[in-house]
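Could you have a look at this structure, given as structure tokens, before my questions?
Here the complex is missing one protein chain, while the rest keep their positions.
Naming follows writing order (A, B and C), and every chain is counted from residue 1.
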Amino acid sequence: MANSKFEYVKQFEQPDQLLPNTWVVVRIDGRGFTKFASKYEFEKPNDKRALDLMSAAARAVMSELPDITIAYGVSDEYSFVFHKTCTLFERRASKLVSTIVSTFTAYYVHLWSAHFPDSPLSPPLPSFDGRAVCYPSVQNLRDYMSWRQVDCHINNLYNTTFWALIQLGGIDATEAEKSLKGTYSADKNEILFSKFHINYNNEPEIFKKGSVVFRDYEPVEPGTHNIAHEVENLAEPVAQSKSQSEKDRKKRAKAAIVVEHLDIIKDEFWDRRPWLLSNKPGKIPKEP
Amino acid sequence: MANSKFEYVKQFEQPDQLLPNTWVVVRIDGRGFTKFASKYEFEKPNDKRALDLMSAAARAVMSELPDITIAYGVSDEYSFVFHKTCTLFERRASKLVSTIVSTFTAYYVHLWSAHFPDSPLSPPLPSFDGRAVCYPSVQNLRDYMSWRQVDCHINNLYNTTFWALIQLGGIDATEAEKSLKGTYSADKNEILFSKFHINYNNEPEIFKKGSVVFRDYEPVEPGTHNIAHEVENLAEPVAQSKSQSEKDRKKRAKAAIVVEHLDIIKDEFWDRRPWLLSNKPGKIPKEP
Amino acid sequence: MANSKFEYVKQFEQPDQLLPNTWVVVRIDGRGFTKFASKYEFEKPNDKRALDLMSAAARAVMSELPDITIAYGVSDEYSFVFHKTCTLFERRASKLVSTIVSTFTAYYVHLWSAHFPDSPLSPPLPSFDGRAVCYPSVQNLRDYMSWRQVDCHINNLYNTTFWALIQLGGIDATEAEKSLKGTYSADKNEILFSKFHINYNNEPEIFKKGSVVFRDYEPVEPGTHNIAHEVENLAEPVAQSKSQSEKDRKKRAKAAIVVEHLDIIKDEFWDRRPWLLSNKPGKIPKEP
Partner (left out) sequence: MANSKFEYVKQFEQPDQLLPNTWVVVRIDGRGFTKFASKYEFEKPNDKRALDLMSAAARAVMSELPDITIAYGVSDEYSFVFHKTCTLFERRASKLVSTIVSTFTAYYVHLWSAHFPDSPLSPPLPSFDGRAVCYPSVQNLRDYMSWRQVDCHINNLYNTTFWALIQLGGIDATEAEKSLKGTYSADKNEILFSKFHINYNNEPEIFKKGSVVFRDYEPVEPGTHNIAHEVENLAEPVAQSKSQSEKDRKKRAKAAIVVEHLDIIKDEFWDRRPWLLSNKPGKIPKEP
């Protein structure tokens, strides 16, 4: 039985390659996580176990997909960044998105019991959706990352105050919401401090800054060169020698993938870690 | 801290709605499953435990996403069909694909231990990629389904003969490959029968036909009406009354989601189950 | 000097093929035609010379692109329909749109002086923009055509009444607009008849119905078969024999391309001209 009669249906597959020479961000989000969080009694306003599980899954994704240069996570979302010269899966959007979403989900489910030993998973299981977005310039990419981190800050300050009012102030959600309506950051800081003696600045960095995941090499002195300009001048997929690619691959495999809670809005983070934008592996730090 | 300065990055998100009034097929495939199968010592040519796990995950997907009308699986792939009037997630491709891939993966990992109790999963974990394709007409959709089932048949006949030659015939893979080169179906049937007394027709249906997953209502007498023509005349998303939608929803929730191993190429399968193309729930069968 | 160094820029060209087995409608619209019409003193509410020029350009487009099966025009817009099996230019959207827009514009400018002998064209010249839209089913296509013809009717009834109020009733545009606000069709018919003794039904068909352009073969008796169903069953680009294609090509070349002002909403128009949906040339009418 020849299959040729039906094979014409392959013509209906439409190409979805992403524009070359642009940074590809795949952001995934938990589906229905409000309900999910309540089912498993996540702590409010932040559940460290849940955040650590997200980052553990993100680390696994980065480990399986070395083309990802950096990831940033907050709450039930994670953004993964492919370097603008990346040609993985010929830059096909559905392939990039589905691979990340699937790998992330697999680890999230698999690692669940290590993070929530007392709450076995049961259907409906946690799942994530995702999408890919292209950013043409380093500035666009950094603005995207800043956008997510500012969002983290805004939401965390709100949630911290909201739950303090409820958990410490003894009012209910409706009252808490009402008393926060129209307030500015300064007002919330003031409420926390004056009512509950909480200095927001002393809150854990993981809650205030979210989580940055990247391969760790030796940081460089900032200001020695303008990495962004160098990177903008890369106009096409870099044609590396095979031996160079192999060297890079090995260096990447050796580098530790770390989860940090740092400011990624200011220049310093990027200046000290030029490999994040250049995609050239740095120097592996000596063991102490 | 206002976020408005960075929010412009949202403008880079490009729409990816699929053309209305077309059947949407999301096909997912195991990533690197040759290696994965060998790591967990899947039986050759078919591992029933692995196929059952795939179908269990597919059933869970269909249960969580009632908009899917039918799914078809073979080996490490599964195709999920959304009715042409479906407007789930505004028909956004990345949302449809990532949700299916993620849900499928979650159940695959979660249900693994029930199907492979003696082989605990360890990294790298199983994962799947996926893509969405639009088919404008019923004929296109049925040809797609036929394409996958013919593929199942061709591959299974080949694999059955190939592994018989190795497992029963005692030759190695290279020799087996050589002796099958250029053969037709009839030749392979002949080899199986004359050399190994295997009548291919008696092989299990799950291996020969793959797995069809659908909601089960009472079959109808075929030939009473032309369902395909009726469906082609549906030109736009059906505006149902709220109470009708609610009724449909309840009927769907009551219907059992079954996994069968039937011929989906011939008309009979579709004629007897008009709800697959019409998207109108049928009659719930009486309990025996 | 080798060009290879720069040739990588071709990789940035992204594919834009339209989904197979769907009807492709390219609609073009005059750019800034309110101003253009006033510059060349088009008659109000309809300028027959301008409409005839549009249709003459549309006929020329259909003559140069035999893949177009039917076109429909009203005011400064024209819609061109490619049969769902059409594979012209590999169905690339930009190629289809730009070719139609360019050919139409060329003839519009070239034929201008024949239709407006006393008003030579001067910059800024007339121009058109266009876009392609896919329609999966015959019903969708017919609904598109109906949409345009209903629009023609609604606008023409409004404009006829509006300009009667001004030209015959002696009121100004603001007053005319005010007196039509909130009126229904019946009201406008009534105004025309009672105030100006105009029976809208007696207005010229070209104004009420717009213009349909198609290749003319001998009409058939309606009701002999269901052409829409036959066409829906066409699932893929038809693989014709070369000699059949050649015969079709010759028949098409012989057929007169006519401009008519008919109802295209009712079935009769389509039933009597099965070639419009089937794309099989009909019988060339005998010369009288």
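Quick note on the criterion: a residue touches a chain if its C-beta (ideal position, glycine included) is under 8 Å from a C-beta of that chain, and two chains touch if they have at least 3 such contacts.
These figures come from a predicted structure and were not determined experimentally.
Engineer: Sort through C:S94, C:N199, C:N226 or C:Q244 and give me the one touching the missing partner chain.
Structural biologist: Checking the options C:S94, C:N199, C:N226 or C:Q244, the one contacting the hidden chain is C:S94.
Engineer: Among A:L19, A:L88 or A:L262, which residue is in contact with the omitted chain in the full complex?
Structural biologist: Residue touching the chain left out of view: A:L19.
Engineer: Residues on subunit C that touch the omitted chain in the whole complex?
Structural biologist: Touch set of subunit C with respect to the missing chain: 1, 3, 5-10, 12-14, 16, 28, 31, 60, 64, 92-95, 97-99, 101-110, 121, 123-135, 140, 143-144, 146-147, 150-151, 153-154, 185.
Engineer: On subunit B, what residues meet the omitted chain?
Structural biologist: Touching the missing chain: residues 8, 11-12, 14-15, 17, 19-21, 235-237.
Engineer: Which residues does subunit A use to touch the chain missing from this display?
Structural biologist: Subunit A touches the chain not shown through residues 19-22, 84, 134, 136-140, 143, 228-229, 232-236.
The rule is simple: only the chains that are shown with their structure count from here on.
Engineer: Since subunit B and subunit C are copies that touch, is their contact same (over half of the numbers shared) or different (under half)?
Structural biologist: same
Engineer: Calculate how many whole Å lie between the centre of subunit A and the centre of subunit C, each centre taken as the average of the chain's C-alpha atoms.
Structural biologist: Taking the mean C-alpha position of each chain, the two centres sit 50 Å apart.
Engineer: Where the centres are mean C-alpha positions, what is the separation of subunit A from subunit B, in Å?
Structural biologist: 32
Engineer: Just how far, in Å, is the C-alpha centre of subunit C from the one of subunit B?
Structural biologist: Each chain reduced to its C-alpha mean, subunit B and subunit C end up 43 Å apart.
Engineer: Quick check: what residues of subunit A touch more than one other chain, meaning two or more?
Structural biologist: 8, 12, 14
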